[in-house]
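The complex appears here without one of its protein chains, the remainder shown in place.
So, chain A:
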């Protein structure tokens, strides 16, 4: 356990989502389109959708999968006036399900509204005012018919064994799934929106064992990039070329245990550091490629950065291929990635989940050990040889036993929507073996007050 002193943050219990699943819950994914909902995949073979506004059950998806639902992914809205919410589920029964729901939570949002801010949020979810809102302001139906509203529109079959993770690309164009069968499938919805026609655009089979997680990077001008983490201890990056041929463009080696989770650097983090150095000209394509973070059973969290190609000219040419076995030498399309940072060690058992906040740039992690740990990246005040400002990761918050004695399978940052929150306030949501989904809010620990506070209580 790293000494996280002095801790800057206190992690406080905010609420438990009710009612709680009766058995293990695997992940909880907040809706990416500013809709105050979160979807939880459970070993009850169902998905529970909870409201982030009042922490209660909004709706449920069940009776479709024969085994545990391990993973769930919201389809990002395309901004073309979508009227349906869509969600993909990946199950241990080796199938993936696509679910649709008429978007009636615009009403649900308004019904709980205490101020004008919610209206605005509802409008921004698709970029323009929605025309389907109930004009009389009544939204009773969205409350009463919650359970029936999710339509199981199509089942996608192809994997030979348990699906571990599903993920939509940020544009919504692609859906990736990965499995114990060592493969990753990339799917694309073809035809008109809602036609339920899907095509397999790639089956990627270079991992040597179970693929545990997949995560997409937003298009940076070269198309969307897919990262995968595996039981074979490696991370791989994949990309489709102009002809629609998908291939591995990098293998990231270094972890000494199963790679359980991956997170791409949010854009806001890049801006954060760019602003501090005055180098950002506002053009996202001119920024350095987004970094990738991975967590593993080897108890480490690593940050990976793309090495500029060709190699820096100040390196002697005989070093340029050093460390790369001849069979691994990057071809024309290969990229070279290196581990550029390792976060402070703070867990004693496998790290199942990490989340990189798009609001604050902070990272949180959860583990079999039951701890929640929050990290922050800071500039050290030193400048490295190349002229870049050095950064380091520090632990700023620790909470033991987030789910009592149970393992914590998943963690995510989410925006707060509950009545007690400030605008753009973030919270942490954890998902555990006890079936519970818990929300946590963050408060600063006044650094001067910590010691006196302890003193008082110790005396009394």
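The working rule: a contact is a pair of C-beta atoms (placed from the backbone, for glycine too) under 8 Å apart; a residue touches a chain by one contact, two chains touch by 3 or more; residues count from 1.
Convention: contacts and distances are computed from a predicted model.
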{"item": "Omitted chain (choose from \"MIP18 family-like domain-containing protein\", \"Small ribosomal subunit protein uS9m\", \"Uu.00g045710.m01.CDS01\" or \"Trafficking protein particle complex subunit\") - UniProt protein name", "value": "\"MIP18 family-like domain-containing protein\""}
{"item": "Hidden-chain contact residue, picked from the options A:169, A:368 or A:431", "value": "A:368"}
{"item": "Contact with the hidden chain (one of A:19, A:401 or A:446)", "value": "A:401"}
{"item": "Missing-partner contacts on chain A, residue numbers", "value": "7, 10-13, 16, 24, 43, 67-68, 70, 92, 161-162, 164, 180, 210, 212, 231, 257-258, 297-299, 349-350, 352, 368-370, 398-407, 433-434, 438, 445, 450, 453-454, 457-458"}
